[in-house]
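Heads up, the thing below is written out as structure tokens.
Just one protein chain is left out here, and the rest sit where they should.
Naming follows writing order (A and B), and every chain is counted from residue 1.
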Amino acid sequence: MTKHTQKRIMDILTYAILIAGSVIMLGPFLWMVSTAFKLPADQFTRTLIPPTWTMQNFRELFAVDISFPKLFFNSAYIAILTTIGQLLTCAMAAFCFAVVRFKGRDFLFTLLLITLMIPGQVTLIPNFIIFKYVGLVGTSVPLWLPAFWGGAFGTFLLRQYFLTIPRDLVDAARVDGASLFQIFWKIYMPLSKPALAALAIFVFQGSWNELLQPLVYMPAVPNTTLTVGLAFFQQQLTQGGKFTVLMAGALISILPLVIVFFFAQKQFIEGIALSGVKR
Amino acid sequence: MQYGLKPLGREKISLWLMLTPTLIGLAFGVLGSIVATLLLSFTKWDLLTPPKWAGIINYIALFNDPKLSKALTNTFKFSLLYVPSVLVVSLLVAVLLNRKIRGITVFRTIYFLPAVTSAVATALVWNMIYGKDTGILNYIIELFGGQAVCWLCTDKVLTALIIVNVWGAIGEGMIIFLAGLTAIPKDYYEASMLDGANAFQQFLRISVPLVTPSIFFMTLIATINAFQAYDYIYMLTRRGQGDSSFPVVVYSIYRNAWTFFNYGGASAQAVELAILVVILMAVYFWMERRYVVYE
Partner (left out) sequence: MKRILFSVIIIAAILMTACGTTQPTQAVVPTTAQAASNAPVEISFSMWGAPEELAVWKQIVSDFEAANPNIKVNVEVSDWDSYWDKLKTQLAAGTPPDVFAMDAPLFLDYQSRGVLANLQPYLDKNPDMLKDVYPQTLEAYQTPDGYYGLPRDFQTIVLFYNKDMFDKAGLAYPTADWTWDDVRAASKKLTLDTNGDGKIDQYGFVFDQWDMEPGWSEALWSYGGDIISSDHTKTLVGETKAREAWQMLYNMVFVDKSSPDNNTISQYGGDLFQAGVAAMMPMGHWAVPGYNTAGFKYDAAPMPKGPAGPATSVNSAGFVIAKDSKNPDAAFEFVKYALSPAGQTRLAELGFAIPVLKSIAESPAFLEQKGSTLNQKVFLDSLAFSHMKPVFKGYDEWASVVGDGMGAVWRGEADLNKTLDEIVPQADAVLEKNK
């Protein structure tokens, strides 16, 4: 078998598997879109194309006076701030944990990982009490300020990636007289675009989809985030079995994330192309 | 692990400056989460009146709580299936997407989409899909001549939940593995092809070993996610006011803290959960030392 044929076969196999998988990955979304545009009477029809297309579900959503634009804006700026905070602080910490030798490194890192293991529902109240004492309850600050204090997930992710960057680059830079920070900023950061883009996506999405935190810290609708606003609807709609409107709401909530991902993806590709060339 | 740059002289300041935000976060995190949870686990607290010291009564209750035992069993069963599934499937997808094929951007978006969306939103669709009389999945199965299944009934619910959770997590694993795979220099592959290696051998001898840092990461993260899995499970098994037909530990923690006026007991359960994960983590770190390859 020639190399060429082997590649063709592998390619065909690859496409086959990927396409089959895509159907499963996309299926639920197609169903979501389809249901969102169906008439309520049709909500259980088993066809992908709505028998009758309608916009009434979206109209019903927007008819209730909870100012979607404001909710969107709140969710957006909180998510952006959170992402910036995490990218900066986790990268710095990850560099220290991955590249620098210092006393207590492993202990601190383990401690960091342990914070990942306590579920958020339990830490909510101690944190709330602390924020109450500094008078930050009723604002969005408790949602994004902690992002500027590092994070176990982001630090861990970037540390793993930093560990794969070859030491000789560092040694060469040292010979050239580079300082610790310069090595971090000039070598590690540019080479880690894929990991940074990945982290950015995860953090943004995590912040956007948060429910419990904005619920307790921020004022009521409409001065809160989109997820809280939608939760307000969902209960009523689920009780009433109004799946078409529920799907419309779900669509609205995921659309911004999809758009963000599209743009972040470009960075991602750029990053991968660059890192492929780095040697 | 043989890595480490020694900071020179005044660089120590840079080092600690760079670490300061994380150290603040740790202080907050250790205080806010670990210490507070530990302390509270020794109290009886109903949220409305001040906490009362209660010794180890909550820990004793851990062994007498039938609901908790059920939740623990469910969590274990779930994690056992979830972690390997996520690792295998997302690694496979990442490897496939790492090849030079057309339409890679489109595929990447498609596979990542579920991970980007909120579990609350997509769980609603899955509920519709899994409906035993009204769901599209059974419709398709019957179309192909199969037998309709009650996916969310007790006998099949674990399978249904694994499918949904893995579906939602493939994107995350795929991104991590892709980032790791692209770090492997192309010359390694080319050199091995000159030596006559085929694709599978390349995968086993080059890709897998060099992607072990990512595998380690994903295993740990997937395990933590499995033990803390809650959103999808709850949305799909919700019955009555806050009841679930497939309770897991986080669900039990939530209920005790927020519904049963038993914050102390919930904290004790959280500690138990954390200890279980820490034990696994220790195992993983041991395996890291033996199997993970860093360049």
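Everything that follows uses one rule, which is that a contact is a pair of C-beta atoms (placed from the backbone, for glycine too) under 8 Å apart; a residue touches a chain by one contact, two chains touch by 3 or more.
Model, not experiment: these values are computed from the prediction.
Touch with the chain that is not drawn comes from one residue among A:Thr14, A:Thr35, A:Asn74 or A:Gln160, which is A:Asn74.
Note on the undisplayed chain: of the listed residues A:Leu111, A:Val170, A:Leu215 or A:Val258, the one touching it is A:Leu215.
Annotation: of A:Val228, A:Leu251 or A:Ala264, A:Val228 touches the absent chain (contact as defined above). Residue-wise, the contact with the chain that is not shown comes from A:Ile84, picked out of A:Met10, A:Leu26 or A:Ile84.
Set against the missing chain, the residues B:Ile24, B:Cys150 or B:Met287 yield one that touches it, B:Cys150. Mapped onto chain A, contacts with the missing chain fall at residues 41, 64-66, 73-74, 77, 80-81, 84, 88, 124-125, 128-129, 132, 135, 137-141, 144, 212, 215-216, 218-221, 223, 228, 231-243.
Contact residues of chain B toward the unshown chain are 46-49, 66-67, 127-128, 130-135, 150, 152-154, 238-243, 245, 255, 258-262.
Quick note on the criterion: only the chains that are shown with their structure count from here on.
The mean-CA centres of chain A and chain B are about 14 angstrom from one another, to the nearest whole unit.
Contact residues of chain A toward chain B in the complex are 3, 6, 10-11, 14-15, 17-18, 21-22, 24-29, 31-32, 35, 44, 46, 88-90, 92-93, 95-96, 98-102, 108, 111-119, 121-123, 125-127, 130, 146, 148-153, 155-157, 160-161, 163-167, 170, 174, 179-181, 183-184, 194-195, 198, 201-202, 205, 208-209, 211, 227, 230-231, 234, 238, 243, 246-247, 249-251, 253-254, 257-258, 260-262, 265, 268-269, 272, 275-276, 279. Residues of chain B touching chain A in their complex: 3-8, 11, 14-15, 18-19, 21-26, 28-34, 36-37, 40, 47, 92-93, 96-97, 99, 101, 105, 107-122, 124-126, 128-129, 131, 134, 136, 139, 167, 170, 172, 175-176, 178-180, 182-183, 185-187, 193, 198-199, 210, 213-214, 216-217, 220-221, 224, 227-228, 230, 250, 253-254, 257-258, 263, 266-267, 270, 273-274, 277-278, 281, 294-295.
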